[in-house]
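Have a look at the structure below, then the notes.
The complex appears here minus one protein chain, its other protein chains still in place.
On to subunit A.
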Amino acid sequence: MQPTLTVAAEDGRPVAPAAPPAEAALVLRGLTVSYGESAAVFSVDATFPAGAMSAIVGPNGAGKSTLLKAALGVVPRVSGEVTVFGTPLASARDRIAYVPQRASVDWDFPTRVRDVVEMGLYREAGLFGRLSGARARRVAQCLDRVGMADFADRQIGQLSGGQQQRVFLARALAQEAELYLLDEPFAGVDAATERAIVEVLAALRSEGRSIVAVHHDLATVRDYFDHVLLLNVRRVAEGPVATAFTAETLEAAYGGRLSTSHVGEILPAGGRA
């Protein structure tokens, strides 16, 4: 059978859904999302490698969070396709853990830290499966991994911003997924939490798991990530941090919004010609 052709590329040229390389954790082809008439994300191709930490970077309003949500099927896409470990999104749901932005939920919701982490197991436990016993121990381990074991019985509104972020991360850990998609995990958290989260993510990577994070702090991209997608509605650049995260690509993504001295701080090792 002929492979179906989908109009995907930015110039409208049809692109065959070629088999993605086996090592890709998440492949986006021609992903377009719009709110009303204007595109929030337009025809983005990206290949996030497996077993690596990848960043999605770009200015405010570049569509970073929208891209992540579209990749997860949380917001509908106008066109494009999403492939997770070589299979369509629908059959790979249980291999993906999502960490939404902290501000996206009501923290006065009647739920304790332990209950939020338990939510990571709802899918696996089904409507009636027990959450006690082995699953409760897993919840406790995940809380311990993010340093929140002592807070298990607190109502979530009593936590600091960093602690709330850790709880969300623990919920994702409880899923024991292979691909972790995080939306601004370091936004508004304290330095200790940032260190703790980086450690957990690095440990996941060393277990061979894949991480894709929307990231806002250009100064830490080189320290934390292996791979980067620079986004400003369209794809600006993508690849290993060493080659894709340069003064030229930053200039292209941010326009005049970054000063030369700022770029110099971000790229200390002669990135600026």
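The rule is short, and it goes like this: a contact is a pair of C-beta atoms (placed from the backbone, for glycine too) under 8 Å apart; a residue touches a chain by one contact, two chains touch by 3 or more; residues count from 1.
The criterion applied here is as follows: contacts and distances are computed from a predicted model.
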> Any idea which of "Beta-ACP synthase", "NADH-dependent phenylglyoxylate dehydrogenase subunit alpha", "Metal ABC transporter permease" or "Cation/acetate symporter ActP" UniProt assigns to the chain that's been left out?
Replying inline: "Metal ABC transporter permease"
> Out of A:Ala50, A:Val78 or A:Met119, which is the one that touches the chain we can't see?
Replying inline: A:Met119
> Which of A:Leu72, A:Leu143, A:Ile197 or A:Val212 touches the chain that is not shown?
Replying inline: A:Leu72
> Touching the left-out chain: which of A:Val78, A:Val105, A:Ala140 or A:Val198?
Replying inline: A:Val105
> Hey, which subunit A residues sit against the chain that's not shown?
Replying inline: 69, 72-74, 90, 93-94, 96, 98, 100, 104-106, 109-112, 115-116, 119, 122-123, 125, 127-128, 155, 160, 171, 181, 190-192
